[in-house]
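A single protein chain has been omitted; all remaining protein chains appear in their positions.
Labels run A and B following the written order; every chain starts at residue 1.
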Amino acid sequence: MDLFVKVIVEKKDLFISRAREELQKFDLYKNMSGDIFDNHLKNFFGFLIDCLKNEDYQEISDFIVNKTALGSANLQIREVEEVAFTLKEIVLDLFEEYLEEEKLYLFFRRLDNIFYLIRLDLLDKYSKIKEEFILKQTQSLYELSTPVVPVSDSTLIMPLIGIIDTNRGQQIMEELLQAVKKHQANFIIIDVTGVPIVDTAVAQHIFKTVKAAQLLGAECIVAGISPEVAQTLTRLGIDFAGIRTVRNIRLGLELSLKLQGKTIVGEEK
Amino acid sequence: MEKNQKIKIEDEIDIVMARQLGREISRNLGFGLVDQTRITTAISELARNILLYAKEGFIIFIVLENKIKKGLEILAVDKGPGIVDLDLALTDGYSTSGGLGAGLSGTKRLMDEFEINSKPGVGTEIKVRKWLLR
Partner (left out) sequence: MQQNNKIPILKIDDFLIISVQIELDDELALSLQEQLANRIKNSDSVEGVLIDLTAVEVVDSFIAKLLGDMANIARLMGTNLVVTGIQPAVAITLVELGIELKDVATALNLQRGIEILRKGE
């Protein structure tokens, strides 16, 4: 075993006690139980030695991301950097007694290099964790923002809010049809009051949705096309012919009733 | 799951087989129900066209996978008469068999990518792809 690694292995206990001391300062580890923490450190140390011997940073980085608190999606990237830096400094300090400058310099370079690679790989993995998290959030957001509200035995309202991209348009179409099936709806009022931009793509999605709903025996009424959107659609040459449109949800409800041959009647007191 | 699978189309029952295989492969790849239906329907259209115009041909399934995304490629090949006017064939609502085919434009809309190579008197190869959104 070369001197570099030998020194670190010899000073294992010193490493663990210093790491325990320094890392406790991080919020990350404050609430961790002593046993789990020590276990982590010992494992980390084992991986570190392997890493320094083989100059391979994948395993240690995998360990850090999958088995330690550093793999949490809630972490700030900065914290990852700080913890990595702290550990590196601790390892460097282990060489304090070797004052022969050249050796120290070489040790430093070598250590710094491998820690750099570990950090890079960590950041990649960590970015991926963040991305997946954001994706999940977006999914939830999609779901929250396409609620379907039954207002009677026969009628559903689907208020749409926000920007509709291809993915979302797809999802809206599927959810609307599932809702028609589930509630056995005859009418769906799609409210687009909260949709600021209706371009060709969105218009196409609405078209498809309306046609598909018809195949399931439901009529769609599109409510709330704003003056701006109406002008945009006209300018783009998109014709909503054959699709019933109304100014707002209330009028949409009235229309759905009318189409069923019904009206709302007040009670005589 | 093998990388490539091939079905010979020479009978109507082969259309059913191709559809079932297509559904299985796309389901295993992780495609959602609607995408599975799109893929299966496209296969049905392509296979039926082979029977109709070329009497026999092949449907080939190729699983595509790289670091960024994965998907399914389907090849419909035949040694039939070929398509003389490609532009016309790709026009919406166009079909030479009196409505029996949805026209290639419909199939094109169902998939993410669509390529066609046809030489009159030699044959036709249609390549379609659908990618999995991660």
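In this section, a residue touches a chain if its C-beta (ideal position, glycine included) is under 8 Å from a C-beta of that chain, and two chains touch if they have at least 3 such contacts.
Being a predicted model, the structure only gives us computed values, none of them experimental.
Novice: Using the touch definition given at the top, which of the shown chains does the missing chain touch?
Specialist: It touches the following shown chains in the full complex: A, B.
Novice: Hey, which of A:Ile8, A:Leu122, A:Met158 or A:Val180 is the one touching the hidden chain?
Specialist: A:Val180
Novice: Which residue among A:Lys6, A:Lys53, A:Arg109 or A:Lys208 touches the omitted chain?
Specialist: Spelled out, the listed residue whose C-beta touches the missing chain is A:Lys208.
Novice: Among A:Leu216, A:Ile238 or A:Leu251, single out the residue that touches the unshown chain.
Specialist: Only one listed residue reaches the unshown chain, and that is A:Leu216.
Novice: Kindly note down the residues of chain B that lie in touch with the hidden chain.
Specialist: These residues touch the chain not displayed: 12-13, 15-16, 19, 23, 33-34, 36-38, 40-41, 44-45, 48, 92-93, 95, 99-103, 105-107, 109-110.
Novice: Across the whole complex, list the residues on chain A that are touched by the chain not included here.
Specialist: Touching the missing chain: residues 173-174, 177-178, 180-181, 184, 208, 211-218.
As a convention for this text, only the chains that are shown with their structure count from here on.
Novice: Could you put a whole-Å number on the gap between the CA centroids of chain A and chain B?
Specialist: 34
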